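The structure is given below, and queries will be raised subsequently.
A single protein chain has been omitted from the complex, and every remaining protein chain is retained in its original position.
Up next, subunit A:
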């Protein structure tokens, strides 16, 4: 398998605090790579370095989604990074709360077809049939088609997450980053989200990097797990190996058994 993302020697300090300390990581194409670790371990900082939102003090991140020789994403604005095929799901679902689900779904479809800016003011948004079709398609993929005319602000957290995932998928990304996709969800919503992510995984080969707190989610989805503690990757391997690893339990679970 070839890698889609390689991280080498990444360091990041916040005014003296070492948030990331010489992090090395390879994300294989098509894998579901979970990054776990206690609060304050540097997981979000790491994700932000991956998408160029933060620029590390030293080290490199190379993305192989478009070019075989890889490219660096540092300093690019978020929309440019997204246009390269990297989508992101936020810890708190970010959707267009004032718009209907259908409108929410049309926007990423247009971003995918038209690029980062297009001024086509004259045709009505519904006059391009392919946009409406694609939007309906992705809504039905995540089971939200009946709610298409509702405003997304009135959705439950689980449904917002569904919508957000649908919007990411509408762009047909190569790499999907998920920052605690089930944080703050009830058990039922968590299970629904796991099922949805599994279904997506079966239908499309999208590489995913998941930051997650919930072990149930990690072991249901991940094909590989890296453990981050105090800015350092302390262990890495298949989920089953990680379950029994003493270092992981020490650092992450405070010695408790899984």
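The criterion applied here is as follows: a contact is a pair of C-beta atoms (placed from the backbone, for glycine too) under 8 Å apart; a residue touches a chain by one contact, two chains touch by 3 or more; residues count from 1.
In the analysis below, contacts and distances are computed from a predicted model.
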For the chain that's not shown, choose its UniProt protein name out of "TPP-dependent acetoin dehydrogenase complex, E1 protein subunit beta", "Serine/threonine protein kinase", "Lactate utilization protein" or "Branched-chain amino acid ABC transporter permease". "Branched-chain amino acid ABC transporter permease"
Could you tell me which of A:7, A:25 or A:95 touches the chain that is not displayed? A:95
Just one of A:112, A:137, A:213 or A:243 touches the chain that is missing; which is it? A:112
Out of A:28, A:103, A:214 or A:245, which is the one that touches the chain we can't see? A:103
Hidden partner chain, residues of subunit A it touches: 77-79, 82-83, 87-88, 90, 94-99, 103, 106-108, 110-112, 114-126, 128, 131, 164, 167, 171
